[in-house]
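Structure below; questions to follow.
In this view, the complex is presented without one of its protein chains, the others remaining in place.
So, chain A:
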Amino acid sequence: MGIERTYAEINARIKSGKAVVLTAEEVIGKVREQGLTKTAAEVDVVTTGTFGPMCSSGVFLNFGHSAPRMRMTRVWLNNVPAYTGVAAVDAYLGATEIPEDDPANSDFPGEFRYGGGHVIEDLVSGKRVKLKALSYGTDCYPRKEIETSITLDEINEAILFNPRNGYQNYNCAVNTSDKTIYTYMGTLKPRLGNAHYSTSGQLSPLMKDPNFATIGIGTRIFLGGGIGYVVWNGTQHFPGWLKDSEGNIVGSAGGTLAVLGDLKQMKPQWLRGTSFRGYGATLTVGLGIPIPILNEEILRFAALSDEELHAPIVDYSNNYPNRVGGNLGLVSYAQLKSGKITIDGKEVPTAPLSSYPKAREIAHTLKDWIQKGDFLLTEPVQLLPGPDAGLTGKTLEIRS
């Protein structure tokens, strides 16, 4: 039956400085060397990491009150609009928001040099950010306009809340058409000129706990260089299994996480404003999750390697935009990381959009925090729906 561990036992070992923590990369070699049972008996925690563009990111800000007070109806930060249907001086700035005067794609392909993600990076870098707000004025909030500037230190709260981060797995994107296309998976050259993918594979958090056996509401995580929490499943949370043509499981599918943390604790090197030519602006986010090795089964998944994890190859020139199902085959992360894959007999160069070296750094940082006793594991108050929940995506139908 092997070992069984509780969160309390693991935390007691962390507090006493005796916990054995390995990164998701390190544990692969350990299991290959000495087997699952012996490794499970030794290792308490496996740390994961990922550092890639995560569009569904944003920050709730509370600016504090001016004199006279103001109920902010419209807010701009460095000219980027924030959503204000919250409370008087609160706003939510989304990573993909762009300035109203941005030419966007009217001069195709647009550059999207600055957006909400860049404002978040500027704030977390300590830079001064222009705040402009308008209001209709009320008896209790008479001010109708304000132009000032803020820094992260000067405002009350800045809560990073990302409703869909940490995608479990993602497409390998290609372009089968005759012209270059500009996507959220980067610039894709015609006639299968390149293939882009975007996960850290064997380091990727949700690929290493595909059953959601340990990750749930309240899981303490590395978020943007600070400490954050999993607060819910993410939007479009459709965990499941990726299967080959013979029905064998070759990886996990599309679980996602909603995460939250205090921006004031975070660091700009882990929250990076990002632009995709012809597509838009976003934020690259550093995320790391510890996986407690409660039993051998959890370790078995946590020790899956790039050879065992696969992504579907999807055509972004026709199939993806038109919601045509199917794919051009499955490819392992080991093949993707080798720099070339073969599609329909053609050798296609590959490149990632998420940084593997940074994912490794996150996994090591989290390992370090745990080993020093600075970071204890939390037992989720509720686990997230796993593959057995049978969640699948709904489509939006066009009705008259």
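Methods note: a contact is a pair of C-beta atoms (placed from the backbone, for glycine too) under 8 Å apart; a residue touches a chain by one contact, two chains touch by 3 or more; residues count from 1.
As a convention for this text, contacts and distances are computed from a predicted model.
> Out of "Amino acid ABC transporter permease", "(Fe-S)-binding protein", "NIL domain-containing protein" or "TIGR03943 family protein", flag the one the UniProt entry gives for the chain missing from this complex.
The chain we cannot see is recorded in UniProt as "NIL domain-containing protein".
> Tell me which of A:Gly35, A:Pro321, A:Pro349 or A:Gly373 is the one touching the absent chain.
Checking the options A:Gly35, A:Pro321, A:Pro349 or A:Gly373, the one contacting the hidden chain is A:Pro349.
> Which one touches the absent chain: A:Ser66, A:Asn105, A:Asn194 or A:Asn295?
Final answer for the missing-chain contact: A:Asn194.
> Which of A:Phe276, A:Phe301 or A:Phe375 sits in contact with the chain that's absent?
Of the listed residues, the one touching the omitted chain is A:Phe276.
> So one chain is hidden, and I want to know which residue out of A:Thr96, A:Ser135, A:Asn233 or A:Thr284 touches that hidden chain in the complete assembly.
A:Thr284
> Of the residues listed, A:Gly49, A:Gly94, A:Gly116 or A:Gly186, which one is in contact with the missing chain?
Touches the omitted chain: A:Gly186.
> Using the document's contact rule, name the residues of chain A that touch the chain not shown here.
Residue positions of chain A that touch the missing chain: 51-53, 113, 186-187, 189, 191, 193-194, 196, 272-277, 284, 337-339, 347, 349-358.
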